[in-house]
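All protein chains but one are shown at their positions in the complex.
Chain nomenclature is as follows: A, B and C, assigned in order of appearance, with residue numbering initiated at 1 for each chain independently.
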Amino acid sequence: MTKPRGMFDDALLMARKDLQLERRAKIGLGQVLPFAILVLLLFAFALDPDRGVLKQATPGLFWVTVLFSAVLTLQRSFGLESEDGILEALRLTGMSPAGIYLGKVTALTLELLLLEAVLAVGVAVLYDTHFIGIPLLLVIAFTATLGIAGAGAVYGALAARLRSRETLLPLLLLPLLAPVLIAATRGCEVSLQREAMSGWPWAALLGIFALVYLTLGSFLFRPLLEDA
Amino acid sequence: MSALVHLRSAVALIGRFPALAGVDLDVYPGEILLLQGPNGAGKTTLLGVCAGLIGLTSGQAVVLGEDLTANPRAVRRRVGLLGHDSFLYQDLSVVENLDFWSRAAAATVQDGRAALERLGVSSRLFDLPVYSLSAGQRRRVSFAAMICRRPELWLLDEPHAGLDSSGRDLVDGLMAEASASGATVLFASHELDRAEHIAHRSVTISGGVIIADSPRATELGSEP
Amino acid sequence: MTETLCIVGAWVVTFGSVGSYAAVVILRGRRLSQTVPPEQRRWM
Partner (left out) sequence: MTSTKIESSSAAAPAPIGTGSRGTKVLGATALFFLVLAVAYGLFISPADSQLGNTVRIIYMHVPTVMAAYVAFLITALSSAMYLWKRTEFWDLLGSSGAEIGVLFFAVTIVDGALWGKVTWGVFWRWEPRLTTSAVLLIMYIGYLAVRAIPADPKTRATRCAIIGLVAVVNIPIVHKAVDWWRGLHQGKTVLGTIHPDMGGTQLFAMYSALIAGLLVCAWLFVHRFRAGFLAERASELGLDQALEERRLESSPAAPSSRGARDDLGGPQT
């Protein structure tokens, strides 16, 4: 009756289910993405677009927008796991906690990457950004997103069961992601030839961040599901 | 016959509130045990404890031969819990839910479909999202998600609630069938006439303790 | 002028915050120890 299932089977199952949910409910596509584009517009209102401030600050604004959208995506992603007794049901299945974690991270990473792709088109059109140094940009986007999803899933799951989760998650998560914001922003600036330094150390730092939190999250998800 | 569920002085807290205040309970293999008591008596908490979801603050709990405080995970995958919550993703369709939950519990997709059929869920509902189902239909889908994993211990929290009369009969039939095939059923209910008819034995819980244990001399002895 | 003010300020802030935190902790301990039976609060 119980054929052996590995951690990666569980991860795949979870990720598939999350993407299925997104396809059905379209919260990311229908709500988070428009919000992110709205933020791009708000930045233009706040920072005079004619004086070049906007153009200079584009990488930073891009990643700040991604962070805020990530918080919303995480709220949604773990909100639906804590409704209707789903967390209890997941514990009853005997799925591996690390598998659940990696599945959530995979789905989150894919969703956020898609959001970033659309936002990139957004800044290209609205802020007149010319993309150069594409390989570095892609590596930075991927590692940064993996880090955001990896750290975010731990705190998303932790906050999901608390009544004050809407206010608590940003407070917990955003300071944790400060190095991601710094590294991704600087890395993108370098890539867009705004600074004369090589951007690969930033990509490496992002990679280390992602690796550290993916490892930690895989271990911490068991106590998180069991007792938190 | 050794007990399948064995609780001694079980104390369980919900937050800081002692929902169970020292429960002694034995449930024997193959038994259908009715758990009755007023609202807030601790029925739901007791089922949660037996499922390995709620840890004990003090006391002893052995379920399916496993010590719950030491190894709750071994118990969880062998029990089926039908709770107040639906345990379903509202935005996914009925089959998507069943596919996910059956595979998550290491059963096959076919098990899930068979369970839906067994619960009388019409195939025209299969592709509807769960939120659009009526309460009774949703209950049947939850039930299907529970039995598709073939649990050894059924923990049912008011299994008749929200169901029409054919649904109630169906639930009774499923419980009898489970008991006949060797599974054990522990269910909480307020519908005592119906419940006492199907149950082999009933216990009453109130104020977080068992206050009455009334064996029904039936085909299945409750004590060795 | 600013210099003296800032230097004195730094010391006052440090001693003031740590001191008032210590006071809060001590008072809290005293208040709590009245509700807890003596055999549970024999420190090493």
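Note that contacts are C-beta pairs under 8 Å (C-beta built on N, C-alpha and C of every residue); 3 or more make two chains touch, one makes a residue touch a chain.
Quick caveat: nothing in here was measured; it's all calculated off a predicted structure.
Taking every chain of the complex into account, the absent chain touches A, B, C.
Set against the missing chain, the residues B:G30, B:G55 or B:P129 yield one that touches it, B:G55. Per the touch definition above, the residue from A:L42, A:A117, A:I132 or A:L216 contacting the chain not shown is A:L216. Subunit A residues in contact with the hidden partner, per the touch definition given at the top, are 151, 154-155, 158, 162-164, 168, 171-172, 175-176, 178-179, 182-183, 186, 195, 197, 201-202, 205, 208-209, 212-213, 216, 220, 223-224, 226-228.
For subunit C, the residues touching the chain absent from view are 2-4, 6-7, 9-11, 13-14, 17-18, 21-22, 25-26, 28-30, 32-44.
On the side of subunit B, the interface with the absent chain consists of residues 11, 13, 15-19, 21-22, 38, 41, 55, 57-58, 160, 165, 168, 172, 190-194, 197-198, 204, 206-209, 211-212, using the contact rule stated above.
The rule we apply is simple: only the chains that are shown with their structure count from here on.
The chain pair sharing the most C-beta contacts is A-B. One finds 52 Å separating the Cα centroids of subunit B and subunit C. Rounded to whole angstrom units, the spacing between the C-alpha centres of subunit A and subunit C is 41.
Inter-chain centre distance (subunit A to subunit B, centres taken as mean C-alpha positions): 38 Å.
Within the complex, the subunit B residues that touch subunit A are 48, 51-53, 55, 72-73, 76-77, 79-81, 83-93, 96, 100-101, 103-107, 129, 145, 149-150. For subunit A in complex with subunit B, the residues that touch the partner chain are 1-3, 5, 10, 13, 17, 20-21, 24-25, 80, 83-86, 88-95, 226-227.
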